[in-house]
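Read the structure below first, then the notes.
With one protein chain withheld, the remaining protein chains of the complex are depicted in position.
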Amino acid sequence: MDLTLKIWRQKDAQSEGRFVTYQVTDISPDMSFLEMLDVLNEDLIRKGEDPVAFDHDCREGICGACGLYINGRAHGPLKGTTTCQLHMRHFRDGDTIVVEPWRAGPFPVIKDLVVDRSALDRILRAGGYISVNTGSAPEANSIPVPKEAADEAFDAATCIGCGACVAACKNASAMLFVAAKVSHLSLLPQGQVEKRQRVLRMVAQMDEEGFGNCTNTYACEAECPKEISVSHIARMNREYLAALLTSGK
Amino acid sequence: MTLNAKIPEGPIEEKWTHHKDHLKLVSPANKRKFDLIVVGTGLAGASAAASLAELGYNVKVFCFQDSPRRAHSIAAQGGINAAKNYQNDGDSVWRLFYDTIKGGDYRAREANVYRLAELSVNIIDQAVAQGVPFAREYGGLLANRSFGGAQVSRTFYARGQTGQQLLLGAISAMNRQVDLGRVEVYPRHEMLDLVVVDGRARGIVARNLLTGEIRSFSAHAVILATGGYGNVYYLSTNAKGSNATAIWRAYKRGAFFGNPCFSQIHPTCIPVSGHYQSKLTLMSESLRNDGRVWVPKKKGDRRPPNEIPEDERDYFLERKYPAFGNLVPRDVASRNIKEVCDEGRGVGPTGMAVYLDFSDAIKRLGRDVIEQRYGNLFEMYERITGEDAYETPMRIYPAVHYIMGGLWVDYNLMTTIPGLYALGECNFSDHGANRLGASALMQGLADGYFIIPYTIGDYLADLGFEKVDTEHPAFKEAEKEVRESIKRLLSINGRRTVDEIHRELGKVMWDYVGIVRSEEGLNKALGMIRDLREEFWRNVKVVGSERELNASLEKAGRVADFLELAELMAIDALHRKESCGCHFRVEYQTEEGEAQRDDEHFAYVAAWEYQGPDQPPRLHKEELSFEFVTPTQRSYK
Partner (left out) sequence: MNTIRALFTVSVGKKIVMGLTGLFLCLFLLVHLSGNLLLFKHDGGAAFNEYSAFMSTSWVIRIMEFVLLFGFAFHIVEGVVLTIQNRRARPHRYALNDASSNSDWTSRTMFVTGSIVFVFLVVHLNTFFVRHRFLHVQETMYDSVVHAFQRGWNGWYWAFYVVAMVLLAFHLHHGFQSAFQSLGLNHKRYTPLIKKLGLLFAIIVPAGFASMPIYFHFQQFVK
């Protein structure tokens, strides 16, 4: 199939960006979206032009590196799918596809479609862990965890940190990302000890990074490639309220 | 130089304990006077960084990805082995050790493998304490499943995302140390050289991938945890960015390279669909627990699978290996799949695939159970191929997945350069000629959490606190070389893209240094690799400049190293005149077509020493002695 691509090109963080239109031909429906961009880039390199920069790594939907805003949707039109797992069979011959980087204040554009998502790491570093030194862990089966709790914790822990929730949210809020970690750890007995401090610190860091406020549009859940439920946001709200009321300060 | 593996004396059960008891220690107050560099943030790197920082060392961590959490350990699906014997099915440390040694076809060190099996139980404890949500039974205790190459259920898993969950656990431990100010992370930095001062590893030169800045970092020791080099085959299940550059530069600075040709081909991957294919996707081996592998008995049978009657199907693994059936080790499965496809009985549009059929399991257990076990894998399959594996059998084909070879390390995980350590997949150590399923995660974490924190103290205790300034001529020299090599890549301005050449290299490697190897093929490959390397340096086209985010330049540097490494792999494969594990030389097979080991001549680790550009590498042998198990011809029949 033949496609018209309108891709955001921006030389670096300081430069103004703009859309550039490219034509790609003979695209196989079995190609992934990134493989289609590879084809474009090979062409550009042959012509001596700068290829389109985009983040990607594992290309099997788990590392969370890729993330493009395709035709107005985070990771494109398919539900529960990262950009690298989006295949061209979901487009039609002759389509025009608009490709933009994630847009959010805390995700500045680095180049073309590459953005800086280090804000997410900084949030996790503000207490998004259980403090246990190597070697000091008790025997694994000494902490039974109800299967339901373990399963639900897993559902939250499956977050790949791609930032699609922020990209899709009209407020550029990172609530689903933060809630996924808060919820994962607060569901498990191991996470109880630090749960109050954890939620207070992570939320404070989230705010400091400049993410917007959640207004419950649930766009995050709809666009999350791992389909993480907004019920985790509710749990975080609950945990936050509990922490506020009992933090003793 | 003679290789000293520093394997402790004594009974195998006591070696590690005894060794630990006699390693030198660094006192708590002195640990903060030492700077350590960790390159790579997968399971091995992240767990090492966390554990070392917990001890009090100053740790600097480097990764090329935008975040440490994206390291490719994240993609491991199936699970992690541990000799917990929670299932009461007769598992033990000894059995895990034995299975691993046997699975590796007796080309790994007994002492290392035993230690790995011993530490496996601690890993599970550690991960659970960090909040890793492993699968559980209704009683709240941990669940297990079985995996290829084993007759017990000892694999712990978190749906099909065990690697992700373990890595996020290790990263969270590391994040805690970042929070406490003991670890400094340098994301989007690529190590481009190792700096050796007075014969000791004292730092690295890295390129900031955003700005192009070339910068030196000094330390008392350098730990490489940079993963495998499966991407030398272009198509592999590795992440696109996975590369050999760090270990290759270390090799060129004097670290020996162990068993470079041992590369594992994973039997259950989604087949190639076209020339544009950029990577291959693994379907977890756990699928072979319930899926049955078959092809039509007739050559060129093009009927849809559901129309092929039962008696016209050949369940070739079950037929040839009645004891293990579909659960034979990876190399055996891969070779057999290639064989039936070469016979013309392959299926799918390219004929380069076999069926993995779940219809019997669905009949027996119900769709719900299968969905519970493999739901996300089936989804992944459908997303990529557009086919529903609940209705029609999956198509699978082998793909390069894991590299057993890597930098040679001693029992302390130190390379032949003092102060340079290699952890996880980038060392050669524990898997011999073939890795068992669910053992890679185990090794990465054992190395990082439980080995390096002990062994590195032994080295540092004698080293002294003095730091080497990055103004030292050795740093300046390395920086200069890095800059020159980048300039050279940018100045060629030829006509072929990096990917074109890489694809071509991959084809040579797959055809001649892949599942099946022969003397003739390997010699041919050597010529082709050399020609291709020459072509690369004459005719490659790299666009853009060095002072910016330049993916084309990054790729070129990595492929340049692959082009050298490929040659070493072929040399190693050629010299090993036997078949063992994944290294299958057609000249050396039993009458039944199984790998024929030659323990008399090849029971050693081939450690190659760099001799300078265009010089043949020098072979050193570390003889392997088997005191506790007796090498036997592997049989999974």
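Residue numbering begins at 1 within each chain, and the chains themselves are lettered A and B in the order written.
Heads up, the rule we're going with is that a contact is a pair of C-beta atoms (placed from the backbone, for glycine too) under 8 Å apart; a residue touches a chain by one contact, two chains touch by 3 or more.
Just so it is clear, the structure is predicted and the values come from calculations on it, not from any experiment.
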item: Option touching the unshown chain, where A:31, A:104, A:140 or A:157 are the choices; value: A:104
item: Residues of subunit A (touch criterion as defined above) contacting the omitted chain; value: 8, 19, 69, 71-73, 77, 98, 100, 103-106, 109, 168, 170-173, 175, 200, 203-204, 206-207, 210-219, 222-223, 230-231, 233-241, 244-245, 247, 249
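Assume only the chains that are shown with their structure count from here on.
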item: Length of the line joining the C-alpha centres of subunit A and subunit B, rounded to whole Å; value: 27
item: Contacting residues of subunit B [partner subunit A, same complex]; value: 47, 50-51, 54, 65-72, 74-75, 84, 86, 122, 124-142, 158-159, 161, 164-165, 168, 171-173, 175-176, 178-179, 185, 187, 210, 237, 239-241, 273-274, 276-279, 281-282, 379-380, 383-386, 449-450, 453, 495, 497, 499-500, 541, 543-544, 548-549, 551-552
item: Footprint of subunit B on subunit A - complex, ascending; value: 11-12, 28, 30-32, 34-35, 38-39, 42, 44-46, 48-51, 53, 55-65, 78, 80-81, 85, 87, 89, 110-111, 114, 116-118, 120-121, 124-141, 143-147, 150-151, 153-154, 157-158, 160-161, 184-185, 188, 190-191
